[in-house]
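Missing here: one protein chain of the complex. Every other protein chain is in place.
And now, chain A:
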Amino acid sequence: MGNQVEQANEIIDVCLLAGKIMLQSGGETYRVEDTMMRMAAAFGIKHSHSYVTPTGIIFSSEGPDPSITKIVRILERTTDLKKVALVNSISRKICSGDLTLVEAKKELMEIDSRDLSFPFPIQVVAASLASGCFMIMFNGVWNDFIPSMITGGAGYLGFVYFHRFVSIRFFSEFLASFIIGLLAFIFVKLGMGQQLDKIIIGSVMSLVPGLLVTNAIRDLMAGHLVSGLSKGAEAFLTAFAIGAGIAVILRFF
């Protein structure tokens, strides 16, 4: 009996770990719920409930022994699609019976502790390339390509560095967009850039919460009302931070 409870506890821990990694890496709400329940079913817990919001997961199992409920708090959320893919393939293996509970736990812990993202310099280069390209896609002129690359790269660099010192996302976004506005303004004043608006729009694209807005509406449509609303609030705050950072520049000059 005690052994069985122990086993159920272990299973729930593994499910929660998988759910936590997915949610922190930007997995969709319904996918996190679905993955956790599938994993639990594959390990022998037939009836389980999961409740996922962007800031926490509640998972509960029903069985002959007293049902167990556990909760995990999510503080930091980023987008790391590689981790989502890795956890997904682990859950696939569990469902087909290729992975035991102990092995799954070991692999998930390894994924959780590792930093799989691209090297930081490459990320900055990618952000600046994206800024330049977005400027063109918004019908900018090719003369502004280099200025918007530089402002976009500097903005992303600033965002990541500020975020290391200030753990409040709002302020790092505000400061990053302030840098972008300032640099774009200087470029235009020096005559190296032509359209201030296009340079700024292209450069803030790596910070802007467009994806978050879309995910929020999608969650709302799918019936995940709490996570939809909270994602919408997060998106609004980010947009406000960016707009405020740029507005300071536009006001003073």
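Basically, a residue touches a chain if its C-beta (ideal position, glycine included) is under 8 Å from a C-beta of that chain, and two chains touch if they have at least 3 such contacts; residues count from 1.
Heads up, the rule we're going with is that contacts and distances are computed from a predicted model.
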item: Among "Urea ABC transporter permease subunit UrtB", "Short-chain dehydrogenase", "Decaprenylphospho-beta-D-ribofuranose 2-oxidase" or "Threonine/serine exporter", the UniProt name of the subunit that does not appear here; value: "Threonine/serine exporter"
item: Residue of A:Ser117, A:Asn143 or A:Ser167 touching the missing chain in the full complex; value: A:Ser117
item: Candidates A:Leu16, A:Ile57, A:Leu99 or A:Ala127 - the one touching the absent chain; value: A:Ala127
item: For chain A, the residues touching the chain missing from this view; value: 26-28, 31, 79-85, 88-89, 92, 116-118, 122-123, 126-127, 129-130, 132-134, 136-138, 142, 200-201, 204-206, 208-211, 213-214, 216-218, 221-222, 239-240, 242-244, 246-247, 250-251
